[in-house]
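Here the complex is missing one protein chain, while the rest keep their positions.
What follows is chain A.
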């Protein structure tokens, strides 16, 4: 949430190390179901959220850890959620793909591609109707720009001038489908068709993302309508942690090497003094060591409460047995 170089570095470094620790926990069998690593894309969440206020709203994706952390969620409770513990952000009911922290404006990671755009548009519209001058940022991948509902959401947001920044994280692949094989026209062209300003930024540079977002947020908060940012990035690792098991082969090794060469953690880290960088690294390690300890020490949820919270009205589902 910080705009200073050290703050931006702290966020990308936190996300990076969070993901690496989480992958360790997947391999250890502690996190079941696996995760969709955000490695390589950290600059986008960090840059966008640095330009938002604490009360602004975001929706994330199934690759959503970075969005939730960058918006200010507690890494310890986030990790506990991934481990399915009762102390998790969602009390172990959401897991990696549904992590949500409404208290810091995160309306949820979302496992349905493109689903967050319309939800966020409604939420921001509702808050502004109440007089709050909040804006929103909805993250989605390049695959989502072919989902009809997201395009419907573009139309609603533009028509009703709802200040939502649509942030396309174009990492080149929708699971294994390359952008060139999936997207007719251009991503920014989709926004322009609805009269929305759209820009392409280097998603590997947190400062660039932050600056572009800050400019868009300033326009939106002053009464402008929605905008789109296409952040070009590269996913360093697999689509999901099971990908290595099934041995998918769809990215040329030289492309992966070139992608990994532009590392947002290094790009931002190079802007810090050695001492500052070392201090942040140590701070992040301590935070994550505490997070792992917290998550592993936390109790599993009581199976008797498996359907707790299903109904906000207090309705209780029948049991399935007997």
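Note that contacts are C-beta pairs under 8 Å (C-beta built on N, C-alpha and C of every residue); 3 or more make two chains touch, one makes a residue touch a chain; residues count from 1.
Here is the rule we go by: contacts and distances are computed from a predicted model.
*Asks:* Which name from "Ribose transport system permease protein", "Acetyl-CoA acetyltransferase", "Aminomethyltransferase" or "Alpha-ketoacid dehydrogenase subunit beta" does UniProt give the chain that's left off?
*Replies:* The missing chain's protein name, per its UniProt entry, is "Alpha-ketoacid dehydrogenase subunit beta".
*Asks:* Would you mind spotting which of A:36, A:63 or A:93 touches the chain that isn't drawn?
*Replies:* In the complete complex, the chain left out is touched by residue A:93.
*Asks:* Can you tell me which of A:25, A:49, A:119 or A:231 touches the chain that was removed from the display?
*Replies:* A:119
*Asks:* Taking the full complex into account, find the residue in A:131, A:148, A:223 or A:252 that is in contact with the omitted chain.
*Replies:* Of all options in A:131, A:148, A:223 or A:252, contact with the hidden chain holds for A:148.
*Asks:* Which residue numbers on chain A touch the omitted chain?
*Replies:* 57, 88-94, 98, 100-103, 107-108, 110, 112, 115, 117-127, 129-130, 148-149, 152-153, 155-156, 159, 307-313, 315, 317
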